[in-house]
Structure formats: structure tokens, C-alpha cells
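Note that one protein chain is taken out, while the other chains of the complex remain in position.
To keep things simple, chains are lettered A, B and C as they appear, and every chain counts its residues starting from 1.
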Amino acid sequence: MVIIMEPGASQEQIDHVIKRIESAGVKAQPSLGEERTVIGVIGDKTKLGDMPIESMSGVERTMPISAPFKLASRQFRGEPTTVEANGTKIGGKKLIVMAGPCAVENNEQIITIAKEIAKSGATFIRGGAFKPRTGPYNFQGHGEPALRMLAEARRVTGLGIITEVMTPHDVELVGRYTDIFQLGTRNMQNFYLLREVGRSGKPVVLKRGLAATIEEWLLAAEYILAEGNPNVILCERGIRTFETHTRNTLDLNAVPVIKELSHLPIVVDPSHGTGIRSLVSPMSKAAIAAGADGLLLEVHHDPDNSMTGDGVQSLFPAQFDQLMIDLKSIAGAIGREV
Amino acid sequence: MVIIMEPGASQEQIDHVIKRIESAGVKAQPSLGEERTVIGVIGDKTKLGDMPIESMSGVERTMPISAPFKLASRQFRGEPTTVEANGTKIGGKKLIVMAGPCAVENNEQIITIAKEIAKSGATFIRGGAFKPRTGPYNFQGHGEPALRMLAEARRVTGLGIITEVMTPHDVELVGRYTDIFQLGTRNMQNFYLLREVGRSGKPVVLKRGLAATIEEWLLAAEYILAEGNPNVILCERGIRTFETHTRNTLDLNAVPVIKELSHLPIVVDPSHGTGIRSLVSPMSKAAIAAGADGLLLEVHHDPDNSMTGDGVQSLFPAQFDQLMIDLKSIAGAIGREV
Amino acid sequence: MVIIMEPGASQEQIDHVIKRIESAGVKAQPSLGEERTVIGVIGDKTKLGDMPIESMSGVERTMPISAPFKLASRQFRGEPTTVEANGTKIGGKKLIVMAGPCAVENNEQIITIAKEIAKSGATFIRGGAFKPRTGPYNFQGHGEPALRMLAEARRVTGLGIITEVMTPHDVELVGRYTDIFQLGTRNMQNFYLLREVGRSGKPVVLKRGLAATIEEWLLAAEYILAEGNPNVILCERGIRTFETHTRNTLDLNAVPVIKELSHLPIVVDPSHGTGIRSLVSPMSKAAIAAGADGLLLEVHHDPDNSMTGDGVQSLFPAQFDQLMIDLKSIAGAIGREV
Partner (left out) sequence: MVIIMEPGASQEQIDHVIKRIESAGVKAQPSLGEERTVIGVIGDKTKLGDMPIESMSGVERTMPISAPFKLASRQFRGEPTTVEANGTKIGGKKLIVMAGPCAVENNEQIITIAKEIAKSGATFIRGGAFKPRTGPYNFQGHGEPALRMLAEARRVTGLGIITEVMTPHDVELVGRYTDIFQLGTRNMQNFYLLREVGRSGKPVVLKRGLAATIEEWLLAAEYILAEGNPNVILCERGIRTFETHTRNTLDLNAVPVIKELSHLPIVVDPSHGTGIRSLVSPMSKAAIAAGADGLLLEVHHDPDNSMTGDGVQSLFPAQFDQLMIDLKSIAGAIGREV
């Protein structure tokens, strides 16, 4: 950390800051500029805890030098992490595709879709049992019965399950059925939920918050990792910007950035990221070309009759099948496979 | 709602959409333009539920005409709502000031600050017992002991209490001590938590999410109202934009917008909204001039030794006292009082 | 400036960076941390010019310590600047109100409005002769005839003129008529135009770019100041965010921030900042309470028949008159006058 003193800071103020910092067990190295003094902090910054340095008299601001996440960082672990779920490895050479409807609607629906996507090469079925909805008057998911339908789809097709858990209290229940927990964008900083899925030890797909910086996202992952659960998969799903043509702005830059900063695998969700069916295939290909480890996609065999408005971003099974064929070519071009 | 068909939509597609819509019990009124057909939906739109109109064949997009929130709207209730807590009315002519430290640190701290702010004219003491922190290695609050300290501060000063609750499980515990629940920006769309405080019936300050539109914010309020709890106070606390000089961008436009769209009271938090001590006073005055019903402010008598980094945005008691004097003038100028 | 080396930077890389920097005539002070080396740069940073330090081998990134603007800064000039135009001082105790229609439509219109606003206490008439329009098929302004109408309005009412100049070539023409140049949000970084109005020496209202940080805005002002023209007035007019209820997000935080960073006067334009007539008055009051030196407002006596769509954000003369009365109270409450 570097502490920038105000231009007119007095020697007394500088000395006070140095004394406070060194009392915590780190070394302060002041640098006398022409205009102002800058104090470098050398040593283990965590010793400073929450010391309110910026509010000390004469301090203009502080600037961090190192990233605030540890377990999630490349420095902590040099080689890529692979997460295993339902016998499938996520984060290796092989790309993973998770697909399915927005919500589990009924047994027939989920099994029909599961069979379709399995045939095309997906390895996980997704589908919401508990749905976060912007308004209270929308369909909120079928709950446990939907979890049972997902389990039945897994039994029939062999696909693994990924489904969302929305509140700490449901971690145990959802964990009984699912292979991977999904944490949604609105819950990226639901810290009690992060800790609870951390304690469960099960694989977690952690979606990026709608307005979360990459650093905040990795700090949310750190909450899970800090509970001893190394099985975190990040998921870029679009951020909120001024552009309104797309529902969100899928930020593919996050893929190579995460690969540099972290060892965790990352998948991309172009369905929510764009909110427009016709954009899903090009952005899926782009995500893989950018280096993503897999995709999370909405597929519905009958979106016109689906129970949520998200049908508009769901691929038809035939489109999904074509996309899987196209992805094989892209994957080959960058030395990976589907 | 208006449904925009694609330029080349066939009569069959148009008829299909009309049939589906009218099957739900509303009336469809097609309008044949030169380039495309537009279908107006007349009647109670809630009958359409989550019908995925946008994914129907030939539909380009839909456009809402009415706001999706009801109980929170001016149409539902014409006159302003006032919320009562600890014998104080929020939302009336008198402006309400809630002040205190970021976190409750110890008994002496909270009582010292409570006495100071009471003397200057505040009516509620704020202070975190449960703290949402971006990283897992930061101080997370003292929990129930901090709630007891707040209760002691109330006993000594007569101030009401406002403190944050972060997870549904803690609503009962926090509710035993606090007069007003605070729901933080990261929890604006924690729907289980919204419903739980809704069921409690107690006053709730609902902070706007960091990237929440005003409509989403009112829909979050609707979750609480729909549980039968009318005691919702909105709190603008800064949104996330590209500007980095301030910690967030305090969006005062939200104040008159909320006054037009809703009957709920609104307070403003310039401490988190700006993150810079010297901006708190001017933005507090601006908030009141814009029509806010009150303020939520950080005050700390010794921010240099506070337990969270937020000391940097806390007013000193003397600054707070001066601000209260200045607010009296501003309030008078717009026909209100402190 | 502080240079952050990569964690594994070699001594050779560090030495190379130091050598390059010191060759420019500044001093490098390396600080050996546990994880990485940080190099402080001491001395006149402008000596480094555009040296591409961040692209040197082993460098992770650089962090500026001082602001990159000079003439616009508080450090350069401690007391507030006042700009004089048409005999009126902008930036002093007295608040300045500039008002008028979006576009100058005809002689009668501009004189009618000028008389109305003069009666209510405005000191400048605004009105576009050259209009920046998002699309090529919209009304682009009457050009020089409109400038003559503004001059006539000045002759009749005594009001000063503020009007937009859009391209360097027109600076001479517009300058023959106007008292203050207006530089619009889309031209904040039209560097040739900034330099040209800089050379003219005339007062300039420099609107903040739609996505400009406060630092970039002050750097744009610096272009004008660097040409020897000290008469720069900043104008906050709303930034682009994710919120769509308002046309832009008027960022009043910019007012106290500018007052801290710069000596230049700042006015606020709530008409463009919000785009909604009913929000203009509350946000005008808030702007003054936040410390603005004046307002730039749209007023039209017959917006239903105006030539641009901006009528929707124009106050009627009676609303403007009431606002001027209200502003007197607010101004009094903060020790200023209208």
C-alpha cells in the first residue's frame, strides 16, 4: 500500500501516520516529494486490518499495490484449478456446456430438454427450482418438486445438475439434489450464502454481480474458498452499462483477465449476458475463442409456452445442436475440445 | 403493453399472438402500420402473468406502458405515507436525521456518539452490528453484543435505533432490538430477506442497489409491501457509474423521481453516496433542497481509531452539529423543519 | 508518480526503469517490498513527457499521485476565479441564472422569452443558433440569423448572450455576437475547438462530456486555459449511467468536487441533466444548495409548438418565475444571493 499525504501535510501528521502503521508491525518508508510526501507500506498488509488510514489527519488517500484476494489468486496457486462434478472435470482442456431451460416447469419439459441437449453433447442440465424475480408477482419456481424433476432428468440422461440456491437456509435442501450450486448475479455479495455454500464443499458456479468489478467478484469467490471449498467456477453473465439494446453487456474481457489474475475456471452465460436469442451463438463462439472453459446456455424446446419471459433468449434444440457443431471447430482452432 | 411485430411478420403470426393474449382474458388491438403491425394490450396486464410474448414467432419486442409496481405507486395511494418508529414520524413536514458510526465498536463509543448526535438534533442512532464487507478478511461486526449496546444507547438518549439485517435468519434477532431495519445496497434484491422483513411488520429502510434502476428499487419495495408491511422508507445511497473520484455517484435525481412515482418516504445517505467527508455537508443540503424526507449520516468522534475504513467518510460531531444548523435554514427555505 | 513493478521483476529490469526515469531529470526512489518493488518518482513529472513507462519490461503499472491539470487546479490559484461577461460577474457571491429556449426559432419567440426571464431575474439569454443533433434529419439551427435575433434580444432586454459554437471555423462568427461561448457535451474533447475558443479570450461555458470523468473535464478546461484564456466556467449537465428514467443522471456531486479541485466557477444545467420538466425545479434548488455558482435553464413560453423535442424539459415562464423566488430563499439560507 502507498499512502499519499496532502500537499500541505505537517511533519507531525506524517510522523503520526508512520507511528500508527508501524505499531501494527509493518514498515513505513516515507518518500519526500517536491509537492507532497508519499509513504510506502512494506510487509504483510493484513496486519493493518481495517485501520482507517484514509481518515487520519493529513492523509489524502491510500492506493493498494497488491490485490486484496489471496486464495483466488494466481500467486497463491500457479496452475489452473479443475473442479469435478458428476464425474466431469471443469477447467481442463475439454470445454463444458451446461444447458437447459430458465425454469423447471414440469417433468416432461425437463426430460425432453435434457435428452435433446445430452444428444448434442452437453454435460450438465440447468433449470431453476428457486427463481430470483425482480417483482413479487412473477413465477418464483416450483421449489423442491423441481429439484426432484432435475434428479429424474439426471437419472434418465446421465447429465449432471446445476441449479440455483438463493438463501443459506436452502443450501442443505438444494445440495441433496444438485451437483453444482449456482449463485446468481443478485447474490454475488450475499455473504451468508457464500459462506454456507463454502461450508458445503460442493462445486459452486459463482455468477458475476451486475455491477461487480472483477476484483469484487474474486473477493466473493474468496469467501467460499476461505471456508475450505476449493470448487469455485466463475461465470461471466453480463454487466450493467448504459447500452440498452442488449439486456446486459456480456463482458468477455473478463475471461482473459480472470485467467491472468486467478487459477479458477470460468464459464460464460451468453443467454443472460445478451438477452437476445440471435446473439447467443456468435457470443458463445466468441467466449470460447477468448479462452472460456465452458458455457451456460438456455435451451427450451417450446419457449412460446414457457413459464418465464426468458424464453426470448433460449435457443431451440436444433439451434443448440448446430452451435455445438460450430463450437467443435472453434475449440479445435484454439487447441481445445468440446 | 404494446407488442411490436417484426417488419415482415405474417398474418398467421399476428393472429397467433392475438389468440394467445386474448386467451388470458385481455383484449388485443392491432394497429396496421406501413412498415409493421403493433398490437396494443388492453385490460388487466397481470392476467398475462409470465407469458413469454417476446419469444413468440414474429414478435420483435414488447414495451410496457404501465409501471410494474402497484402498492408502491402513487396511483395506488395518492397522499404521502408516513412511517412511525420510536414515536417519530418519517415522511411528514419534519425532516428526520439518522446518524452514527459505521460499526458499533464498544459501549463507550456508541454512547458517546449517541449523546453527541442527540444534542445536535438527530432522532435515530445508526451503527452496524452485522457488517457486509467486500472481503472475508475484514471486520464483520460484533453481532448481538452490538445490538445490546445500541439498546443501551437508546435507553440513555431516547434515540431510536436503525441497524442492518443481512439474512432472513437474523430478522427475528435484530428485530428484538432495532426500531428500523436497514437493508443494505447488496441486499436490495435478496428476495427472501425482503419477504422476511415484510412479514415482521417493522419499519424498513430499503437502500437502493448499487446498479438498481428506480423501477427495480420500487419493485423490491413491492416485495415488502406485498407481505402486508406498509412501513417502507427508501434510501438513495449512490449508484455505480464510471466516475471514480467519488466512491459512488449519489443520484439526487432519484428524490424528486420517487416523489412522483411513489407515496413512500425517501431519505438520502451522502456518507456512502460520496465516500468523502468534505462532500457530506454540501450533498446533505442538496438532498434536502431536492425534497428528501431525511438523511442517514455517518458520525464518529474518533474516526482515526475506528474499526472500519469508513471513518474517512464520517463527520466529526462538531461538523455534524454545524450541518444540523445549516439544515435548519435550508429546511425553512423550502417550507419544512428539522 | 509511483511505478509498481511485477512481483517477479528482476534487478536488471528495475535498474533499467530507474535509469530511464532519471535520464529525464527526475529522481527515482525504489522501495523493496516483500512481494515486489515500488519506485517513487520525485521531481517535476512533466519532464517525463509521454515516456511509456507502463510498457517497459517488468513494470506492472504506474499510479499518478498529482492531478494532471495545473492551471485549472486549486494549487495553481487558491482563490475562486470570477468571470465577467456583459458586465455580470460569474463565480462571486451572487448566483447567475442563464435561461432561454433550446433553439432560437424566430425573432418574436426569443424576444418574448427574453423579456419574461429578464423580468424574473435572469441575467443571460440562452438559445441555440447551431444545434448538435444526434441524427442528420433533425433541425440543425438557423445559424447566423439566429445570432442576430439573440443580439436583438440583448439590445431590448440588456441580457447577456450565451450560445453554442460547434466547430473551430465558427468561433469568429459566433464570437461577433455572443458574450459567452457554450461548448456542448459532445464537444468537450473537441481539442481544436477548445484551443480556438482559448485563443479568442472570451468567456466559455464548458459542459461536461456525457461520459467524462471530472479529471478529463478539468483537462479539457486546461486546453482553454493553456491558450491564455482564464474565462472558463464549468457546467455539469448530467452524465450517462444505466438509469433510464431520467434522460441523464445529473451529477451534483461534481459541484463540491470541482470546488475542492479547482478555482473555476461551476453552473448546473438541470434541464438537460434530467430531461424532465417536473424535475428541473427541485434539482435547481439542490444544485444551489450544493454550492453551484448558477444555473443554465431551458425556458419556453410555448413548448408545444417549439422546433425541437426539448420542449419537454423547458419550464414555462410562470414556473421559472416561481423557481427564481424559491432560489432566493435557498440562496439566503447558504449565504448567497440571486
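Going forward, contacts are C-beta pairs under 8 Å (C-beta built on N, C-alpha and C of every residue); 3 or more make two chains touch, one makes a residue touch a chain.
Note that the structure is predicted; figures quoted are calculated from it, not measured.
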Which listed residue (C:Q109, C:N187 or C:S200) would be found touching the missing chain in the intact complex? C:N187
Residue among B:A24, B:V38, B:A151 or B:L173 touching the omitted chain: B:V38
Footprint left on subunit C by the chain that the document does not show: 20, 46, 49-57, 68-69, 132-140, 166-169, 186-187, 189-193, 195, 209-211, 216, 219, 222-223, 226, 240, 277, 303-312, 314
List the subunit B residues touching the unshown chain? 2, 4, 7, 29, 31-36, 38, 40, 42-44, 63, 65-66, 75, 211, 240-242, 244
Footprint left on subunit A by the chain that the document does not show: 211, 213-215, 239, 241-246, 249-253, 255-257, 260, 273-274, 278-279, 282-283, 285-291, 326, 329-330, 332-334
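Note that only the chains that are shown with their structure count from here on.
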Keeping to the contact definition above, tell me which chains border both subunit B and subunit C. A
Report the inter-centroid distance (CA atoms only) between subunit A and subunit B in whole Å. 26
Which whole number of Å gives the spacing of the CA centres of subunit A and subunit C? 39
Would you give the residues of subunit A that are in contact with at least 2 other chains, written as numbers and ranges? 211, 240
